[in-house]
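The chains shown are only part of the set, and none of them has been moved.
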Amino acid sequence: MNKTAIPHALKAIGVVGAGRMGTPIIGHLARKGFATRACDLNAARASAVKELGAQWAASPESLAAECDAILVCVGFDREVQELLAEGGPLRRAKPGAIVAILSTIHPKTVQNLARECASANLHVVDSTVCRGGEAADKGTLLSFVGGSAEVVGRLTPVLRAYSSDVVHTGGVGTAQVAKAVNNLILWACLVADHEGLALARHYGADIEALRKALLISSCANGPLEKWGSQTMAWAEDDMAIVAEMAAEAGIALPQAGVNREICRALKPRRYKLDLYGR
Amino acid sequence: MNKTAIPHALKAIGVVGAGRMGTPIIGHLARKGFATRACDLNAARASAVKELGAQWAASPESLAAECDAILVCVGFDREVQELLAEGGPLRRAKPGAIVAILSTIHPKTVQNLARECASANLHVVDSTVCRGGEAADKGTLLSFVGGSAEVVGRLTPVLRAYSSDVVHTGGVGTAQVAKAVNNLILWACLVADHEGLALARHYGADIEALRKALLISSCANGPLEKWGSQTMAWAEDDMAIVAEMAAEAGIALPQAGVNREICRALKPRRYKLDLYGR
Amino acid sequence: MNKTAIPHALKAIGVVGAGRMGTPIIGHLARKGFATRACDLNAARASAVKELGAQWAASPESLAAECDAILVCVGFDREVQELLAEGGPLRRAKPGAIVAILSTIHPKTVQNLARECASANLHVVDSTVCRGGEAADKGTLLSFVGGSAEVVGRLTPVLRAYSSDVVHTGGVGTAQVAKAVNNLILWACLVADHEGLALARHYGADIEALRKALLISSCANGPLEKWGSQTMAWAEDDMAIVAEMAAEAGIALPQAGVNREICRALKPRRYKLDLYGR
């Protein structure tokens, strides 16, 4: 672990990726008084960013040079790698800067990048977010953070700007493990909810009344509570990471294996119970 | 629906089956002031029943003759059928008596029995219980009840003796549908929890800390909250009913199909994460 | 095992059920010179039966009284039980007659019926048929037979009238076990063939050329050879028996569990690769 002193209070915060999650996070940071800079490949996001009280950066390079901490909110493993690879834009961050990866990617990618960037005097941690877009809007996300206690301690006030709960899960990569497990269970529940409610529909049940009753029963689960609102936008990518992790761990996860495939077909017909299993 | 007047207040309550669920229910009924009678194939249960303040009945026939309402707490579909078949012991119940089936059985069995018993002036309803043995002990079960509003209304004070929540799910059989759906989702969650936590274990996570964090995340679910305490005693029987219902409904429930098989192998090694998927 | 002498050569053969399998079997028996009688619940089958050179029997009772051996070709477990239950029509068969159950039913049903009928001096065996309707037409079925060597030996010439292969699988019930295993693997292959060819379709392969190439490869299988011709008429019933047998054996068959559900949805869209997995 690099021993360079971390600037005591993180004041200037950069956000790379102003999408569904990044945008509300930018807003919370700005409102909480952080000097917030943001960039996105899509230049059309600039006005929205500025309206939230943050500065628009023309590129991740220019953003990196100005920030004490950078939150990476891009979509894919490959994008995170390009940002932090040798010669990549975030390598231009100030010595001692913290780079927090919010994207859901493979734990080993984070661990590899953290190791490589340590020599460049950057503190890479993973800081995954749960509870989805609505919680991002309200600033009530759950953040899992993986990194040294010192770095996580410094970063926590930043995370609290948009998270009502922050859990330090362990060393670098552990926040990705926690997120992967969350996703595995989350999508399993959503599939199970579909199967259960589709069955009930065929037996003539009042689905909305049943759903409410089940929420106070032993099978209560998050996706049943949020029934009708989950986009499944990332379900397939989530389950691809889970599949790779299971293969590397050498354990068989038969339910996750079938869930991955079900999610692929379910996404476009989610919440349409009459179509389930037909 | 039989029009015989139901005795206004149900006072004398019989319980057939003094097992894991029946026994605490007997206790709650007696403590709440109902004149409670119980029987069980296993005569050794008599002393426990008496200690709870209930009377021991030598047989379901003798019990039936004395009660305003009878709660059937036996284990299997076949047993319920034998109790209520033509010539069966519960056919000797007083005219207008209510027979509530608490056992988890196929909805159609309940509907068939209700139809047959209506001509014998018995009101058969299903009144399934969720939340498990601990909730039975505390009197905080959730009861789903399927039957006419009138009968359910009369029965509700009895159910409230041991249930903190009573939900009228619709006509006869609907409480079994609700219970089946609960079970389908419940066991799906427990399998998913095993898969997720087993994966985390292989990545070195602190399982108990992770579990607590997941309970405030989007994947929170009942079995994760009760982690370590579920016996899975009835999981296989539950899933056999689900499988039959799906076949009859003509819909494919691929996750439930694989869960049924997983549960069979999981039961003896439940909560042993190191053995999962090996 | 009943010791009553079996009539030396079986000459008069009855067939109960003149459906897709029974009808061609009736034809083969008649052509091979057996005095063949047949009945069916559907009286409209009489003319077809007579055209094949067999006699029409008004009922299974009347048929039973005239035959040395009776082949039961009905569809369902319940029907077989009704035919052979105490007081059932086939109990009127001549002392020492052989009743061969060709229907695919649970092995234990056959074993129970064999035990019960032994006291009525009937030899019940199971004699399941594989390879489907076309093979029935050609008289090239594969028969599995479960029973004592003596009874099976006597029955074999009858089976050879419509079977190019007869395999004595062991005691009563073993022909059902063999058939169940055949079905489990058969439908698994058909699902796998769909998944493989659907994937190939998405990658632009010439499906018919690929199928032929695969038939000389390591993945060759029966349903791939018969691609396009299987009705899946009994796939669901087959898999229900498999599921029950697995539950009784206490072993988890996760692929069979998911196959059962897939078959249910696949049947109406079988061989339509563009619809698979959508």
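Letters A, B and C mark the chains in the order given here, with residues in each chain numbered from 1 onward.
Note that in this section a contact is a pair of C-beta atoms (placed from the backbone, for glycine too) under 8 Å apart; a residue touches a chain by one contact, two chains touch by 3 or more.
Every value quoted in this text rests on a predicted model; they were computed, and no experiment measured them.
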If you can see 3 copies, how many does the complete assembly in this structure contain? 4
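Assume only the chains that are shown with their structure count from here on.
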Are the interface residues of chain A and chain C largely the same numbers on each copy, more than half shared, or largely different? same
Which chain's C-alpha centroid is most distant from that of chain C? A
Computed distance of Cα centres, chain C from chain B, in Å: 39
Chain A to chain C, mean C-alpha position gap in Å, rounds to 55
Two or more partner chains touched - positions in chain B: 246, 250-254, 256, 258-259, 262
Chain A touches which residues of chain C in the complex? 254, 258, 261, 264-265, 277-278
Interface residues, chain B side, partner chain A - complex: 107, 130-132, 142, 144, 165, 167, 169-170, 173-174, 177-178, 180-186, 188-189, 191-193, 195-200, 202-206, 209-210, 213-214, 216-224, 226, 242, 245-246, 249-256, 258-259, 262, 276-278
Residues on chain C engaged by chain B in the complex (per definition of touch): 236, 240, 243, 246-247, 250-254, 256-262, 264-265
